[in-house]
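Just below is one structure, and these are the notes that go with it.
Every protein chain but one is kept in place in this view of the complex.
Read from first to last, the chains carry the letters A, B and C; within each, the first residue is number 1.
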Amino acid sequence: MSRWGMAIDLDRCTGCGSCMAACHQENNLTAVGPSEAALDRVFHWLRVLPEVSEAHAEVTVTYTPQLCVQCDKPPCVRVCPVHATYLSDEGIVAQIYARCIGCRYCMAACPYNAKVFNWYEPQWPGQLQAKANPDVSLRYKGVVEKCTFCHHRVLKAREDAALAGRGLRDGDVSTACEDSCPAKAIVFGDLDDPASRVSRLARSPRASRHHEDLGTEPKVYHLARKE
Amino acid sequence: MTNRDASPPAPPATRRAGVALRSSGAAAKGVLVAAALVALALVLGGAVLWAARRPLEQPIAFNHALHVGQLEMDCTDCHLYAVNGVRATIPNIEVCADCHDEAASESAEETRLVEYVASGERVPWRKIYRVPEHVYFSHRRHTQLGGIECETCHGAVGEQVEPVGRPLVRLSMEHCMRCHQDSGVSNDCLLCHR
Amino acid sequence: MSADKHEFVDGDLLRSIEQSGVGFRVATTVLGLTVLTAWVLFSRQILEGLGVTGLNQPVAWGFYIVNFVFFIGISHAGTLISAILRLSQAEWRRPITRMAEVITVVVLAIGAFHPVLDLGRPERALNIFTAGRLQSPLLWDVSSISAYFMASTVYLYIPMIPDIAILRDRGVRPRWLYSFLAWGWQGTPRQQAVLGRAVNIMMVLVIPIAVSVHTVISYIFAMTLQPGWHSTIFGPYFVVGAIFSGIAALLMVMIVLRRIFRLERYLKQIHFDYLSRLLLIMALLWFYFTFSEYLTAFFGHEPAEMRVFYYKVSGPYAPFFWGMVVCNFLVPVLILAFRRTRTIPGIFVASLTVVVGMWLERLNIVVPSLANPRSGLPTGYYLPSVVEWGMFAGGIATFILGFVLFARFFPLISLWEIQEGRELSVAETAARLETYLPDPPAAAPAEEASP
Partner (left out) sequence: MILPRRDLLKMLGVGAGAVGLGGCRQAWSVPDRLVELALRGPGLESQVQTICGLCAGGCGLTVRLVDGLPVGIRGNPHHPLNRGGLCPVGLAGLEVLYAPGRLQGPLRRQAGGEHGATTWEEALDEIATRLTALTAAGQGDRVAFLSGEPSELFHDLARRFLHGLGSANLSRLDDAGLAHELTQGIARAPGYDLGGADLVVSFGLDLYEDGPTPIHATAAMIGSRPTEQLGALIQVGTRVSPSASKAEIFALVRPGTLGAFALGIAHTLVREGGYDRAFVAEHTFGFDDWTDEDGRERLGFRRLLLERYYPDRVAALCGCDPALIVRVARRLAAAAAPVAVAGGDAVRGTNATWTQMAVQALNALTGAFDRPGGVVMPPPIPLTPLAALPAPPAPSLFAAAGDETAFGVDPVEALAAGVLDGTRPVELLIVLDTNPVFSSPAGDRLREALARIPTVVALASFMDETAAAAELVLPTPTFLERWQGATTPRGVAFSTLGLAPPVVEPLTDARHPGDVLLELGRRLGGEAAAALPWSDYPAYLKQRIEGLALSGQGSVVTGSFEESWIQFLEERGWRFLGRKEIESFWRTLTQESSWWNPVRSRGDWGRLFATASGRYEFFSRRLEARLVELGAAGEGGASAAEALARGSARLGLEAEGDEACMPHHEPEAARGEGELTLLPFRPITARGSLGVTSPMVLEMFGYTAFSPWQTWAELAAETAHELDLGDGDEVRVESDRGHFAAVVRIHPAAAAGTVHVPLGLGHEAPGSLAAGIGANPVGIMLAARDPLSGRLSRTATRVRLALVKRRSRGGPPPRHGGSEA
């Protein structure tokens, strides 16, 4: 059994937004349009956020890709009234759209704001639906959705590995954001495998997790030079 | 609107029985109307459900029993990707043409098939077995890796003389989960839900 | 008990039932249309999605949850107060318990429906029962609210049986309704004994349930890690707030109904005096809780916590925050602390501001915490849409409509309890008072010595 995790090297990240776009395309996210965007209803499972810090009279801006950190102790799962969000065997905080009643309690409880809600029926202008990734379901109005760590890719990779008569190896599974990152800042893999790239990075002294103090035990590590 | 009786009210004790009788009649009427409405709803709902379960009609009356039984073909001879692919695929003219580039029998159905093949038009087969949109189902995982026979989920399609118009086995989540449980496979939601 | 006597004494209480007039028709039409509009808006929301509200990505909860907490809070007026008064055998309770209980039942039904309004997929609401997760505070809420609704409905209904029997016996229409609801009440001593016991059991039962309801509602917020929500005093804070707003609502209802139905004979100055003192106490208590809540947040000075704090105290929510303080504390305390202003109009004003203030308090709790996410997202904003306002109006209209309909079919003041009070209480209270009073000095040791 694997325990999926991710390491994002902020010293590499240029904030180019490729991960955002790749996630959007891979996971069949839809655009909400200008009027909805003005109402703050933009959909991103992964977003690149600027972070401004003013230290020693010098202003620095860093860009951090933020996605669901797939907590080992997820606050969202704790509050879900219907088992629509739960922690899977492999440590992925999943959202089961077919069961979700849309109460948005998980959104209110998530300190990472990792979940988004379908305020309306998702729109596919023109023929855009033709490009939908057939591995990922299309959501509908009234349910909460979130990053799945590209779980569909895990399933496929595991099948491929099994057909080749072996287990999963480090690097067999990659997420869409990882694939598209030109800076190779994102590494996805099995945290339970001490030799995997991601667990090596997670042990790096540069590694930290967002809001570690909240005890949510995230599985997304951000690496940055400590100053 | 209630009209108060013009006469001063009689002592309650004397009126009690009569009032009770009349009012119970009124109550009964209400119950009757409600029951009628419920019955109507049930009938309508039933009709809708029945209509939804009507078998699908296939463009050609394909005889599975003939192919599988008499001709001793395997499912995968036509459903090419049932073992190696994620989707089993319903064979179409490219596959059919291997044998039916010209009619081998007098059958009217075969003639129609040959027409399709000749014209290059695809046969508009109706898909019978489908999992909901939010489910990831991989054939190769179940057939090749899991060693499950086609009949387990599809029923004895190979014995059907008539075209299959409705699923022989009802594929429900419970069906999947029971099998997973029996064979010791995880029932983790993410294994199927996508 | 004999029914004839009521004819003379409290016949005026039945006037609204037996002779409903134009007022009733106009009121039901106007209110009905408002409620209908709300339903139309709701169906639009169902068809189009929750996008018709003003909710958005960080502020995922808004008016529906605010109003949910608010209405459920108001519901504490009734059953809880009535139960406490009954339990403490406060004799002045008799004309007000019924009204209090009706508030509870009506408002609770409205409040309990609000989470359904808030659902993205209301048709799946039953998943809560088929696939419920007991660990979720939302499910605790569902259980305690439904228990509370059951208990308060029963608690409203049981003491109403003798009154319904009176209506039945007077032949008021629709007769089937009264004869059905009267449940064969004849007023036999055995029936009276059973009724008495049932009321006693219910009132003891209702108090913990009522307390649990608002505690659990506060848990919805307090169980998350959100700044401004994650607080240990939220349970009692919410309960105090609920009783506070409940009393205010009860006072308003009493004053309004007194005016409309000419109940001056029943609702006397003393009732308002006592209840308004209670309101004053609750205002002080509320302030104490609020002060503790914000002081601890301020002293802890945790950045995320402070962001929410400043958002309320000096940021975009300052008008609402300070409005809340004025409405919940300054105005009621200033009005109610002085006898000169503690008049019925004064009390009405104080109650009204408290109800508004408590609504603002709910708004202050729900929105600012969500609008200031920890994650580095920009500060959110929330502007309720027409649909949400419409549903709010619909909720209030449903409340009034509930009262109008109740008043149309049932007596607003418990006839038999008044009667019972007249017949028995004077003597009984005198006897009871005897037991409270300190014994004369000589007798005291003897009393203690003789168990």
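Everything that follows uses one rule, which is that a residue touches a chain if its C-beta (ideal position, glycine included) is under 8 Å from a C-beta of that chain, and two chains touch if they have at least 3 such contacts.
Note that the structure is predicted; figures quoted are calculated from it, not measured.
A.B. asks: Looking at A:W45, A:Y120 or A:F188, which makes contact with the chain not pictured?
C.D. replies: If we include the chain that is not displayed, A:Y120 is the one touching it.
A.B. asks: Consider the whole complex, including the chain that is not shown, and state which of A:G15, A:P111 or A:P218 touches that chain.
C.D. replies: Of all options in A:G15, A:P111 or A:P218, contact with the hidden chain holds for A:G15.
A.B. asks: Can you work out which residue in A:A98, A:A157 or A:A183 touches the chain that's missing from view?
C.D. replies: Of the candidates A:A98, A:A157 or A:A183, A:A183 is in touch with the missing chain.
A.B. asks: In the whole complex, what residues of chain A lie against the chain that is missing from view?
C.D. replies: 9, 11-12, 14-18, 20-22, 24-26, 29-38, 40, 42-44, 47-48, 50, 52, 54, 59-63, 120-121, 123-134, 138, 140-141, 176, 179-185
A.B. asks: Which chain B residues would touch the chain omitted from the figure, given the whole complex?
C.D. replies: 80-81, 85-87, 89-90, 92, 122, 124-125, 127, 130, 133
FYI, only the chains that are shown with their structure count from here on.
A.B. asks: Using mean C-alpha positions as chain centres, tell me how far chain B is from chain C in Å, no decimals.
C.D. replies: 49
A.B. asks: Which whole number of Å gives the spacing of the CA centres of chain A and chain C?
C.D. replies: 44
A.B. asks: Spell out, as numbers or ranges, the residues of chain B touching 2 or more other chains.
C.D. replies: Residues of chain B never touch two or more of the other chains.
A.B. asks: Among the residues of chain C, which are close enough to touch at least two other chains?
C.D. replies: none
A.B. asks: For the complex, give me every residue of chain C touching chain A.
C.D. replies: Contacts found on chain C: 48-51, 54-61, 115, 118-122, 124-125, 127-128, 131-133, 135-139, 142, 220, 223-226, 370, 373-377, 380-381.
A.B. asks: Give the list of chain A residues in touch with chain C in this complex.
C.D. replies: Residues 36, 39-42, 49, 51, 64, 66, 75, 78-84, 99-105, 107-109, 111-114, 116-121, 141-144, 210-211, 214, 216.
A.B. asks: Where on chain B is chain A touching in the complex?
C.D. replies: Chain B reaches chain A through residues 86, 132-134, 136, 138, 140-141, 144-145, 186, 188-191, 193-194.
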